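In what follows, a structure is listed as structure tokens, so that the remarks can point back to it.
Here the complex is missing one protein chain, while the rest keep their positions.
Labels run A and B following the written order; every chain starts at residue 1.
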Amino acid sequence: MKGYNFAYLDEQTKRMIRRALLKAVAIPGHQVPFGSREMPLPYGWGTGGIQITAAILGASDVLKVIDQGADDTTNAVSIRRFFARTANVATTTRTDEASVIQTRHRIPEKQLNEDQIIVYQVPQPEPLFRLESSRIETKRMHGLADYGLMHVKLYEDIARFGQISISYDYPVMVNGRYLMSPSPIPSFDNPKMHMMPALQLFGAGREKRIYAIPPWTEVRSLDFEDHPFRAINAPDPCGLCGATDSYLDEVVTDDKGGRLFVCSDTDHCAERRAQGHIGADGMRDAAE
Amino acid sequence: MSGQTLISGRGLSLSFGRVTALRNVDVDVWPGEMLAIVGESGSGKTTLLNVLAGRVSPDRGIVQYRDPEDTLHDVHAMPAPTLRTLHRSDWGFVHQDPRQNLRMAVSAGGNVGERLMARGARHYGNIRAQALDWLAQVEIDASRIDDLPRTFSGGMLQRLQIARTLVTHPRLVFMDEPTGGLDVSVQARLLDLIRSLVARLNIAAVLVTHDIAVARLLAQRIAVMQRGEIVETGLTDQVLDDPRHPYTQLLVSSVLTT
Partner (left out) sequence: MAYVAVKGGERAIDSAHAWMAEKRRGNPEVAELSLDQIEQQLGRAVDRVMGEGSLYDRELAALAIKQAQGDLIEAAFLLRAYRTTLPRFAHSLAVETTNMRIERRISAIFKDLPGGQILGPTYDYTHRLLDFGLTEPSANAPAPTEPPDDASMPRVPDILGAEGLLESVGAPNREPGDLTRQPLTFPADRDVRLQALARGDEGFLLAMGYSTQRGYGGSHPFAGEVRMGTVAVEIEPAELGFAIDIGDIVVSECQMVNQFKGSKTAPPQFTRGYGLVFGFSERKAMSMALVDRAMRAAELGEDVTAPAQNVEFVLYHSDNVEGTGFVEHLKLPHYVDFQSELQNVRRLRDEVERLREAAE
């Protein structure tokens, strides 16, 4: 784009971000402070993820951007356009075609491979922030791996509800050392982070932190031996493609309690339907 | 006293500006015994407690702790993580105000369980069973396990703090005026409780108090402090029945006359 560097950020800023990324990869799960820049998109809209993507994007990369698992949600469209415009890179909605995937709130259903990088947008990198508001104190807790407090929260859940009641942004231990926020993905996606072949990068622009999980790294969701981690999902199959193993969105179809459950990952659903899988409502859809 | 000390201070000195809080203090605690540090406010007893516990560094002197493997550690040269681990496993600290130690937004059971979880306990059922056991030991009804501490009375809060501290069976507990601020009948019950728990679990303790009667009831040995110095030390009964130092005599007589 005229008047701007490739992928918007100047090269010095990109180098600074890459240095932070290298440090983050070297210390999996540790939050690295970085000189987050003001971006032309608002804080909370993915400025951290955008800065990481801008710093790692090359001319031959193929970019996929999803929000809530979908390529066509407005924010995903806006970010994809931003990079199409400022970096002129190819974009795709196909998970397996993308070399870089920027995401808000989901991990694609299809297993990612070693040649891919997934960039998470993170609103709040500090997993302990609800329990301890001072960052001076939480920094000390991370330094000393003093995470009893997080388990106290889980204990309190079980004491009150009979089960752990965290359904998204479910805290994980990375490489047995750092407690980490997986970003507000549904806990359904947590197991995908464990031993993922792809590099996972996390950017929090407003909070000015970067962290990472290198490929093939242990990522454990916190739990108790007698109350093991359980992912939450709707019990139904996808109404369009019949998938039973994907995360489902609930769509209100009428005002009489009508509900339809469909894949949140739009690419996954489309691919399955192209292969001929049809769900209960997909029949009607196709008939019309 | 024979055998090896659990924790020892040698030549401890500390000043805050022109105020001398500690002046060349030597102190020893043996395994399983309770040492009371008495003196009036401003005598340096709480400072000494904090220096022994590694919470405040002395200007001069050394504090050494002997771990279960018989290795001596210089408390003030320890890396922060090691000291913190010590504080949440082998050691305990009971504050005068239990609110300083308890998490007021966490249930009684969670408060007792935290140290277990910090030490790696990951079985909810076991953690809860231990919390229930400890609530019983400090005479808090099992039905209160899921209640928040803010619904507890002052005496219950202090007992909850003791349960939270002792649940990991520490070898050494620091207590800062644990019965201060409680009314007399509540104090008596709490003192009985502390005495029986400490004896049964064979815990060593350093107790700071301005109350000679508390020291007499709980502690085998006593150290009397005045203006940052230990002016007299020995077996509690001997020191209190036959005080040698004028200041100790004054302290003892002031108790008898009131």
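Keep this in mind: contacts are C-beta pairs under 8 Å (C-beta built on N, C-alpha and C of every residue); 3 or more make two chains touch, one makes a residue touch a chain.
What you see is a predicted model, and the numbers here were worked out from it, not measured in a lab.
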Chain A residues touching the omitted chain (full complex): 4-5, 8-10, 12, 33-40, 42-45, 47, 67-69, 72-78, 104-106, 123, 134-136, 161-163, 165, 167-169, 184-188, 206, 208-209, 232-234, 239-240, 247-251, 253-254, 260, 262, 264, 266, 269, 281, 284-285, 287-288
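As a convention for this text, only the chains that are shown with their structure count from here on.
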Inter-chain centre distance, chain A versus chain B - centres from mean C-alpha coordinates, in Å: 47
In the complex with chain B, residue positions of chain A that touch it: 143-149, 151-152, 155-156, 158-160, 223-227
Complex contact set, residues of chain B against chain A: 80-81, 84, 88, 103, 106-107, 109-110, 113-115, 117-119, 122-125, 127-128, 145-146
